[in-house]
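Heads up: the structure comes next, in structure tokens.
A single protein chain has been omitted from the complex, and every remaining protein chain is retained in its original position.
Chain naming follows the written order as A and B, and within any one chain the residues start at number 1.
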Amino acid sequence: MKKLLIGGRYLLLALGAVAMLLPFVWMVVISLQPAATTLTLPTFAWSSALHWENYRHAWRLAPFAQYYGNSLLVTATTTGGQLFTSILAAFAFSHLHFYGRRLLFRGLIALTMIPGELLLIPNFITLTHLHWINTYAALIVPWLTSIFAMFALRQAFLTHPQSLYYAARLEGASDWQYLWHVLVPLNRPVITAVGLLQAIGSWNAFMWPLIVTNSPRLRTLPVGLMTFTSQTGTNYPLLMAATVFVVVPLLILYLALQKYIVAGITRANLKG
Amino acid sequence: MLNPKPSLKTTLHALAYLAPLLIITVLFTVWPLLSAVRLSLATRSNFYTGRVTAYGWANFGALWHDPDFHRAVQHTLLFTLGVVPASVLLALGVALLLNRLPHCARFFQTLYFLPFVTSTVAVSLVWGWLFQADHGVVNGLIHTNIDWLNDPHYSLLALILLCLWQSLGFNILLFLAGLNHIDDRYLLVAQLNGATAWQRFWHVTWPLLTPTVILITVNALITNFKVFDQVYALFHGSAGPANADLTLTYYLYQKFYIENQTGLAAASGLVLFGLVLLITGLAGTYFHHWTRWLRKDAR
């Protein structure tokens, strides 16, 4: 009876897993079909040769190398910037005493309730004023900080005994030295997790880069992929090949660092 | 922390650490918020300079009378209702199945979470193919002949299915964390008292899990209120057949980016904000009562 129950659990989970995985499988399968053929499900032939050249064609049809470069640049700088600004602020909120500390912290947390879509409009206008539309600055600068990251890091920084801080200060470390020599190395797993979450968000961001760029030179991968669809029309094999370009780096990152991502989400959402 | 007395000196010192975050937050969150309020109240303004020459409630009035806006609100609510309860329940079910699974729990978790790390645009394009009328996989699997993406009766459902599939993993993860939080000893005691598996779930796990459920539900509500990327990618830069998938955020995008109606767009953004605040407020109150009740009970 017990074995049967366990077996049932595995069966259900496996069914769900197939449903989760199916789109990814199709994505790869279609990307290897002869280009520009319309496929019908029943006649879909496993035996047909795999058309790896679709990837080459897709890569050539649009400046994907440029898109990759842009996505990498934007993801790396925004993630780095977010971590830097959040680490500093999290330190202040966890270790320093100053006027208005509680009020300021609450105010910042309240700000996280504002939907980014609302801010899009005035931000776009600001960037127009700054002549930042169609620049890397527009893609990067507004995202150089994250209150969510600050909050998660602050929670982590608060878990260390105060004596550690005092010991370091008495041993001649300044606040700055304590932060970078002790607190940051100690919290490397949390920082990694928060950074990864931000990186995923940044890599996949769509609406903002769509709006603030319109030259191919500045497109990030998701925007580039979207514009690619209008070029390919119904040529699904090519489109799916391009989709694989976009998806694969993050999948690899995720599979490699899954442990941190899971920990990061759990920590940020349930320890508040 | 010791020496808890702040002084001008400590405040300036702390400000140095806070400055980068504060400057960017003020520039790109606080100021735009005020600015959005101003824009929404502007009845005459220059799109490029942002200069406002007249104020009034006209934008909100226009929204009130705009059938497109009504449609957007209606679609957003329908869509949210379609995604959130199903996603929360399914996620809870999967989390319960995964919880304390002897083998492969990690493996399954990885699979379920895959959609979350994948670009929404990419995923939506794949689903666009799956939803094809003639040789789409979805029709093939359930033996129908529905034109998911071009039939206004089904296109919202297509969007719901996509978002459900995509959001499941994240919610499962949160539920697993919540389940891990529950002290095993409660369940052990219940088992010793002769409670059946169902009784244990209903009388022990569920009440202790309620805060997590609220958290996940609220989070899902807010996320889904703001759905945009999926619509844009699934319907190739349109709001679906006959605007059948026009959501609030898509409306905002359309008014702002396509039609240059800044005031209307800002006003619709504020309505969205209002909805988010309402949900958060309600949930916060409920959450507060519930956790307080739990704590009282534990005493």
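Operating definition for what follows: contacts are C-beta pairs under 8 Å (C-beta built on N, C-alpha and C of every residue); 3 or more make two chains touch, one makes a residue touch a chain.
Please note the rule applied: contacts and distances are computed from a predicted model.
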Complex member absent from the view - protein name from UniProt, among "N-methylglutamate dehydrogenase subunit C", "ABC transporter ATP-binding protein", "Ferredoxin" or "Phenylacetate-CoA oxygenase subunit PaaB"
"ABC transporter ATP-binding protein"
Which listed residue (A:R9, A:R101 or A:R169) would be found touching the missing chain in the intact complex?
A:R169
Residues from chain A at the interface with the omitted partner, ascending:
161, 163-164, 166-174, 177, 181-182, 185-186
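Here, only the chains that are shown with their structure count from here on.
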Touching residues of chain B toward chain A in the complex: what are they?
1-6, 10-11, 13-15, 17-18, 20-22, 24-25, 27-33, 35-36, 39, 47-48, 50, 94, 97-98, 101-102, 104, 108-115, 117-123, 125-127, 129-130, 134-137, 140, 165, 168-170, 173-174, 176-178, 181, 212, 215, 219, 222, 225-226, 228-229, 232-233, 236-237, 249, 252-253, 256-257, 262, 265-266, 269-270, 272-273, 276-277, 280
Which of the residues in chain A end up touching chain B in this complex?
6, 9-10, 12-13, 16-17, 19-24, 26-27, 30, 38-42, 84-86, 88-89, 91-92, 95-101, 104, 108, 111, 113-126, 128-129, 141-142, 144-145, 147, 150, 162, 166, 175, 200, 203-204, 206-207, 210-211, 221-223, 225-226, 229-230, 236, 239-240, 243, 246-247, 250-251, 253-255, 258, 261-262, 265-266, 269-270
